[in-house]
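With one protein chain withheld, the remaining protein chains of the complex are depicted in position.
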Amino acid sequence: MSNAPAYTEVQARSYLAFWRTPFFRAFLSSPSGFLALFLTGMLLATALLAPLVLTREEIYQRNVRRRLEGPSADHVLGTDNLGRDILKRTLYATPLTLQLALSAAGMAIVIGFAAGAATAYLPGRLRNMGVRLLEIMLAFPGILIAIMLVAVVGTSAEGAVLAIGIAFSPSLARVAYTLASGVAGLDYISSARVLGLSSRRIVFRYIIPNIAETLIVVSFNATASALVAVSSLSFLGLGVQGTQFDWGRLITEGVLRLYQVPLLALAPALAIGITGLTLGYLGEALARGLNPALWTQTAAIQSRTWLQRYFSSEYMLLTGATLLLVAFYFLPWFSPDALDPNRTLVTGAKILAGDTNLAAIATGSQVAMLLLRTGAWIALLLGLLSYFFLRYRRFCAYLGLICGLCAGSYFLSFLLADSASLGTALASAQLGFYLGVGATILLILQVVSDKSRQTRGSPDDIPAPSQASAVEAPVSQAQPLLQARGLTVRFELESGSISPVNDINIDLAEGEIVGVVGESGSGKSMTALALAQLVPHPGVVSAHYVRLRGEDITRMSAGQLRYFLGSEMAMIFQDPMSSLNPALKIGTQLTEATRVHRRVSGKALRKMALERMADVHISAAETRLKQYPHEFSGGMRQRAMIAMGLMNSPSLIIADEPTTALDVTIQAQIIDVLREINQEQGTTVLLISHDVGVIIEICSRVLVMYAGRIVEDVQITELMTADKHPYTEALIAAVPAFDSDRDEPLASIPGRPPDLDNLPSGCAFAPRCPYVFERCRQEVPALLHVDDNHRIACFLRTEALEDAQA
Amino acid sequence: MNKLEARDLVVRYGQLTAVDGVSFGIPAGGTLGLVGESGSGKSTIARAIVQLAKTARGQILLDGKDITYAHGADLREIRSRIQMIFQDPYSSLNPRLSVGAMIDEVLQRHRDLTAAQRRQEVSRLLEMVALEPMFAGRYPHQFSGGQRQRIAIARTLASQPELVILDEVVSALDVSVQAEILNLLRDLQREFQLSYLFISHDLSVVRYMSDSVSVMYLGQIVEWKETEELFKQPQHPYTQGLIDSIPKMIVGGDPQRIPLRGEIPDPHYPPPACRFHTRCPFGPLAYSERSACRERDPHLQIDKSRHYAACHFPLVKKELL
Partner (left out) sequence: MTLRNESNSGIMAWLTGRLGPWPRFLLKRLVSLFVVLAMLLVLTFLLIYLVPGDPAVRKAGIDASAEQIEFERKALGLDQPVHVQFIRYVQGVARLDFGTSFITKQAVTEILQQRFPRTFQLAGTGLLIVMLVSVPLGILVGALTREGRNRRLEVVFMSLTSTTSAMPEFLTATFLAFIFAVTLNWLPVGTTQKSTAIILPAISVSLRPVASLARVVRLETLNVLAQDYIRTARSKRLPAYLIFMRHLLPNVLTAALTIGGLVFAGLLGGTVIVENVFAWPGLGQRVVDAVFNLDYPVIQGIVLYFGITVVLINTAVDILLALVDPRTLVLSE
């Protein structure tokens, strides 16, 4: 017995902690989660309370004198052809409709998932047949299959559920099959099997958690579809029979009298729409809750409270828009003066101010309606004003908030209007409104503080690249082909701005092969893209100048740039399969740029293409040109890429990891091709690679990059002998050489490359450098000449020179 | 005695014979390197040993005991003794399990420990691979590639294996991280007397890790030798070609190297007789009198129990040719 209090304590704590569980945090990480929670609560409350609160009498009692009335205080949405309250009937139909939809969806999900998973584990041929069968079944419209099935099982609510459950299962089976067969081949499933884990554990800890997200989203969407389908059948008269009614059946009645009382059809139709949205949001939010990537991410980003995040998100627009839609859809039918802002505003304001006289003559639901109108009008006016004049998105959020609170208070007062006293209704409505006002003030304060923070760190102030570097003499003695000064690439991200390429200078002489080497994340590929003006959004390239053949490409118009770079520069990328368009013939891809830039066509163009194919040693070029990329082997594709680059006889080829995706024997062949082209056609090559061996083999000079900067620029001949940057040294040492002692441990570089959004002050390599001293941690070393052909950015190597100069 | 031995192993995927009559042995406490281009069947061998792929023919022996078709309790025991680490550290860890949980479940399965002991063991294993014990609560996506590979290693060690299959474990990593992982693997091998089957396409890494090396081509082992010997004096032209293809840190490239022609043929339709004759720089393409390569399978003429090169005209000395 003594354990009992402790037990409840634990329970209480875990109950409290639920709101702080990673699942729930991730669930609420997007406003749609909040919305889902709210809407689901409303829906469940309605489904549970409606049969208890509303009496059968209210629902079925005919009152022919008051038939087909518009909205009034007694009947908020008006009455149907037998004088019954439309809103009450719609609410009353909620539990039955949900029950039918959920059972149909549940059936479809159980049958579908079981069949799909079973198909995935069938042996080869049977599986193919199963998949084929699924595809055939999928091709037929689900609702039509359901109608046929209703014919078989009989027209009744149960029949409709059964028919839809069966008709919808193929699409779910297909999803389950795809997921199950996709997951089975994954590495972590293989490793779980190798680890000897039991099948049960693999299924419950490895497979299900990893497909749960998709299954949940799909299941909830299927439930929404089942709701629509059940309603459709009922609408057609093939579902719910007798005196029972669901939303679909209510719509049937309504459509007949659409001209007289539109709300008769619109109210249940809207109920279906809202429920469908709720299911969609709920599925998404649940799936988010199950994603561990969001558990930690939200914890990290959530230095602000979730409420603040909620309001700052753009998705609030959606919430606002939806609620506004709901509110305004009902407005016109309430009374003719509903759209008169003067009257509504004045009356509403009076009630809110606590004018009990007005309240005394009005009923609870009238008060509520007035409040709704008032709130909606204020929201609309403020929202539009702020959106168009201030262009600030948070005001849209505010708009949604007010609408939501008004709708909520309205709903509450409606529920209380008949049973409880008018005072309670009024009080609750006022409470809702003032809460809204309070939240609005908070919001405005936050917006203002955010704005002031923003002006301090405007995104435009990209620091100008340092002037000192611009005046440096070019490295190479030969005619410079390419000169880039102060090349910088900057990305503005939510978490701050980063510079993958930071103020670098590059000189390429005519006919050189220059390598760029560095670890992943060092900015070498981004440098290539920056030179080619192909940096992806939202990256911004800035530079003092980038001169190719003496012409500054940073100052060219888009048209000039296209023509100039189109003929002077070519690029080769890492993966030749994905870099070639799979739907176009090699010939087309090879020739299209020449056709555009040089206006060559016909035989001359074909002859050129054949020559280039010969340059890269592709035999049977005639037939090859007519083939598609999938008919080429990996090495052949990369050759074709190179041939494509050569078509316009460019002066510069930028090759971004051209051999990384290839086997070593093919890598050697491609390197030979590049070298040949360089020697025979004098084309300059900028070769980006993570492989020091490749660089040494083919390049005459190498640029070593670390954390977005060039730390060394050295001739290959000096690379193995001269004093180098410590990073270069470490990089070379880490490669297992062919003549190294196998008993010695490999040299490695301790630590990890720095995150670009958190660079250390001073030299970026300092935290990993074995020779680090005080100055390294405070100043960023400049890239300086240690001799004519050798530049290093390291105090260890340059300090002596600086002293000598001083 | 060999820790693991494969005899005349054949593995098929439908019509494709991915591994075609392969034999090798992994010495206890030693490392066998398995090297070859993509599509040579080296990963399939790994998968066959751990029964992720079905062996069509042949035998796999662990400590002399046939485990080719082991199942039930036998298989479970073997699972704890033979472990495998995969190439891609991003996809081989279950994203839904915390690091601690994924090591813990292996301990639960294979070791008889109390919960408290297991918690201690998780910390110890993480420390062993140079990770902080407090990382146990984190999820895979919070780690870098090298760290993930360390986690995979820690998880593997949890079952106290005798043989670990390393399938391209460093191919996805940067060179500096690669060095760290290789050093770690060698330290662990010494400490726990582990046997390794080290699979890689990178000859220089294989050389560093292995005691002996098997070179694969189109589902067959074409040469099998002590590491030093293989690199000094390769006998099979394909081995020579592979070695030549590797950048040697020689400025301007190795002038003596003899490049291989073409690419690996479609494994669905391997060339008859010697499978390498379509690319061999010393075969019938270069020397018309060497028609034997087109007619007879060199594999049939060798004794598979010792080190060999499957070639009718093995290279004697480079200078002679």
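So that you can tell them apart, the chains are marked A and B in the order they are listed, and the count of residues begins at 1 in each.
The criterion applied here is as follows: a residue touches a chain if its C-beta (ideal position, glycine included) is under 8 Å from a C-beta of that chain, and two chains touch if they have at least 3 such contacts.
Everything numeric in this text was worked out from a predicted model, so none of it was measured.
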Omitted chain - touching chains that are shown: A
Option touching the unshown chain, where A:117, A:147 or A:240 are the choices: A:147
Of A:134, A:176 or A:571, the residue in touch with the unshown chain: A:571
Sole residue of A:272, A:686 or A:730 that reaches the chain not shown, by the stated touch rule: A:272
Missing-chain contacts mapped onto subunit A: 125, 132, 136, 138-144, 147-148, 150-152, 154-155, 224, 228, 231-232, 235-238, 248, 251, 254-255, 258-259, 262, 265-266, 269, 272-273, 276-277, 280, 314-315, 317-318, 321-322, 393, 532, 534, 536-538, 561-563, 565-566, 570-571, 573, 575, 578-584, 588, 592-593, 596-597, 628, 630, 641, 644
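Criterion: only the chains that are shown with their structure count from here on.
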Between subunit B and subunit A, distance of the C-alpha-averaged centres to the nearest whole Å: 38
Residues of subunit B defined as touching subunit A within the complex: 14, 37-38, 47, 50, 52, 75-76, 79-80, 82-88, 91-97, 105-106, 109-110, 138-139, 141-142, 144, 146, 152, 155-156, 159, 174-180, 182-183, 186, 201-205, 207-208, 227, 231, 241-242, 244-253, 257, 259-260, 263-264
Residue ranges of subunit A in contact with subunit B within the complex: 124, 186-188, 190-198, 201, 205-206, 209-210, 292-293, 295-296, 519-520, 633-636, 663-669, 671-672, 675, 690-694, 696-698, 716-717, 719-720, 730-732, 734-738, 740, 742, 745-749, 752
